[in-house]
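All protein chains of the complex are present and in place, except for one that has been dropped.
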Amino acid sequence: MKIGVFVCHCGENISKTVDCSRVAKACAEIPGVVHTEDYKYMCSDPGQNIIKQAIKEKQLDGVVIGACSPHMHEKTFRKVCNSAGINPYMVEIANLREHCSWIHDDIEAATRKAIDLVHIAIEKVKYNEPLIPIRVPISKKALVIGGGISGIQASLDIANSGFQVILVEKEPSIGGHMSQLSETFPTLDCSQCILTPRMVEVYQHPNIKLMTYSEIESVDGFIGNFKVRIRKKARHVREDLCTGCGDCTQKCPIKKSAVSEFEEGLTTRTAIYVPFPQAVPNIPVIDTEACTYFKTGKCQMCVKVCGRGAIDFKQQDSFVEEEVGAIIVATGYNLYSIDKKPEGSIYKGYGEYGYGKFKDVINGLQFERLASASGPTSGEILRPSDKKQPQKIVFIQCVGSRDESKGISYCSKICCMYTAKHAMLYKHKVPKGEAYVFYMDIRAGGKMYEEFVRRAIEEDGVNYIRGRVSRIYESNGKLIVKGEDTIAGEAVEIDADLVVLATAMIAQENSSSLAQMLGVPYDKHGFMQEAHPKLRPVETSSGGIFLAGACNSPRDIPESVAMASAAAAKALVLFGSDVLEREPVIAKVNESTCAGCFYCQKVCAYNAIERKIIKDRLGNFIKEIAYVNTSLCQGCGTCNATCPSKSVELIGFKDDQIFAEILALAEV
Amino acid sequence: MNLGYYPGCSLTGTAKEYDASLREVLSSFGIQFNEINDWSCCGATSAHATNYLLSIALPARNLLLAKHQGMEEIFAPCAACFNRLISSKHELEINKNIKLKVEDLYTDKFDSSPEVINVVQLFLQHIGLKEISTKKKIDLSNLKIACYYGCLLLRPRQILEFDDNEDPQMMEEIITAAGAKAVKWDFKTECCGASHTIANTEIVENLSRKIIENAAVNKADLIVVACPMCHSNLDMRQKNILKHNPGHKEIPVLYLTQLVGLAIGIDYSKLGLNLHFINPLPLLNSKLKKEVGT
Partner (left out) sequence: MKGKTFFLNYAYKIFGLFTIKNNNLSSEDKKSFDSVNSAVLRKNTETIDYKKLVTEISGQDPSICYQCGKCSAGCPVRAYTETPPNRIIRYFQLGLYEKALKSETIWLCTGCMTCSSRCPKNFELSKFMDALREIAVKNNYKPKNTNAIKFHQSFLNQVKKYGRTFEFGMIRDYKLLTGKLFQDIDAAPAMFIKGKISIMPHKISDKDIIQKIFKDSSEQKVKAENISE
């Protein structure tokens, strides 16, 4: 074999601690090496040309590169060799940066180690075989989990490109939190007015299969080939028969005992209900815990009034299996509550603000519902306790956010903007009312955002007080708010009628179990982790699974929409080819020596080991052996380590390659 | 178990009715304990306010004494003493430098020390709500009580995690078990002014007045405390408050031990109810279905 050795300086990253030319020279002595060279930036165009030239001139059939981690440039160097005419898997990388120059100070010792590392790679490459990438067909269908604005945007983008989309939403209607808002910043557009056309578009789109009141049950497979099991929860209303006339919801006798989730607990709803008038689909759902029939077997008022016989008490949850190529997670956010938290929770409640016991201390979404024309007070700002109009409202920013003592160190990004919006909405509706905002900083970095906040202060007369509130307590029907203005250095005490807390944005409930199902990493708060914070913000480390919106981290609507379109684009990139090329570095079973013990199958985390029957020429059974599914195997090597008879090998890391490396080290 | 008693300086002097009522109640419930022999001052506020080493070393002496006298757990009825003993214990566990210094001072090892509890915990853990409820003789249901915790029973919350530091309920549980009614009020954990009672009396008057006023607004007849400093500020200084605020509504202040002692039928003089500055006897006589005393 004729091997070429190329040692990269990586600027100064490697050459500062490792004498690269000495490494190259030392390797020239090793049998099999016919060319050695060192250069400042091997990955650059001229660097790559050096390799190509050497391959052509010296007819190299093996290449060893001493450079940075293979994670960085293995693909680059494989491509170079491929274009120079040798199989890309005849290349080995010795990591002289992360494994050598970046972790040592002693130049002499580091250089000797670098020589060893390159030597090992040389001995290994002598046993390399040419490999061909595995080609896997792709399912050109996308699954979008979550029907809020992010999920809706992603679904529309993919569907409009001509591909099928399955949109799964756990609530009875799509729309998410955006459908609960009254107006959006910075334009003060009516939220539902701009959202509902999109919702209807999704509902009517021929390429979108909308599954509401459904949840993901399990996910198997891998990029291009996911097998998803979806649970359609029982609505107890037949979607094919219901016309959305609303007679059942009108006549349902349960009016006071079920708390409305859409109205954030400010009012009640019926047992058979549609969450809001513009719900898509406009088909009711029965809350079996509130419904009299499900508790006692009596009532059935809805059955009596339904002209289409659409009520079906016997309906069960059903399951749907789908094969998709890409998954977009758009599950959105939840709001931190100031209630007392149970033992072991990573968050603490706000005892100093009453642990949620004061009726007139509400959060941002509740204020949105009060301000909403379709809300429980028809758009009038009224106190939840006595339905009187508040003359003094105190808004408090950073409740939970930026508060390590409560367990949340991050900033929730949207609160400064929506608090300004809330204060402005209040002042527009109650011009003589007094609005106070307690803030620590104002984060208004978007387009027209800063001007929006200044408008609240300069045009609408909202009083901004820089400082936190230490305590809120009730006295004579008023809420006493004790704060401080740190700029003037004055204590501030306000007797407010209503207090609105800008509570932190936290991850959706059960986001960690969904992440585990998908195999996507998540942080301690439950936010799903992107592949790289700077350069890969919509991908995850699991191929084929993308993120959109607040499930990844707190963000506002324009960013969520942009991210959703970006995730859709990533899915479309995937759908752009007919096949997916997979790395051929996977396991392979030696059919002659395999005894069929299937220990490998037990340890495989990807369910990639299958069983295969070996027959003789006459069709008689000889033995049943293990067989690696080349589409599923990830090349982790666990089976290789487990097999008692050494029948499973990891191509690219075979025993003879590993032993060559060990022996090379032992020589020195 | 060998239960140790750390009275603290105020219980032998200005708060002697606290000590008397405590001994009466514990004896009625059959709780055995031993006063720590030759105990010394914990340093209270003055030590930790002016000298870190002093503030750890003074309480540490008592912990060592208790350990050597075979006590596994000690109770300190004064909230300040309780706070200093437990804070000192905590610092000695997390701060190696101070531990070495203190061990050097006492030429003794400080690897383990008795657990430290306060009077509220003593009642809950050693007597129990059920016992109190069963043993009660006098009907206290007409008494509306504001339970005042003050600062040092509950803070710093990281070390003293026995009750919620914004909305504690344990004293309420005890007085409810004793048959009285607990009122909801907003100044449970607000500072009374503490050691400023001598050096800056007006501050104590103002802060204590706000506390008593809030109790009155919430219809409390009595305030119950578990700390001699709080008691002194709310009781003795209430006289000053009355002098400077003619419209002020007087509210007597009782120790938790006195309240429980009343419930189980111990005589008022043994509980020291006649030693307060704001006399509680007229109120008690009128509210309870029994003549308590004069």
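A and B label the chains in the order they appear, each numbered from 1.
Throughout what follows, a contact is a pair of C-beta atoms (placed from the backbone, for glycine too) under 8 Å apart; a residue touches a chain by one contact, two chains touch by 3 or more.
As the structure is a prediction and not an experimental result, all values here were calculated from the model.
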item: From B:Arg23, B:Arg61 or B:Lys89, residue that would touch the chain that is not displayed; value: B:Arg61
item: Option touching the unshown chain, where B:Leu3, B:Ile74, B:Ile98 or B:Leu122 are the choices; value: B:Ile98
item: Full-complex contact with the absent chain, from B:Ser46, B:Gln125, B:Ser141 or B:Ser286; value: B:Ser46
item: Residue among B:Leu3, B:Ile175 or B:Cys191 touching the omitted chain; value: B:Cys191
item: Selected from A:Ile134, A:Leu188, A:Val259 or A:Met440 as touching the chain missing from the view; value: A:Met440
item: Interface with the unshown chain - residue positions in chain B; value: 9-10, 12-16, 38-41, 43-55, 57-58, 61, 94-98, 101, 105-106, 151-152, 155-157, 165, 189-191, 193-196, 198-201, 203, 207, 236, 239, 275, 277
item: Interface residues of chain A (partner: the chain not displayed); value: 352, 398, 402-406, 440, 466-471, 482-486, 489, 491-492
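As a working rule, only the chains that are shown with their structure count from here on.
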item: Computed distance of Cα centres, chain B from chain A, in Å; value: 52
item: Sites on chain B touched by chain A in the complex; value: 164-167, 186, 217
item: Partner chain B, residues of chain A touching it in the complex; value: 340, 351-352, 355, 473-475
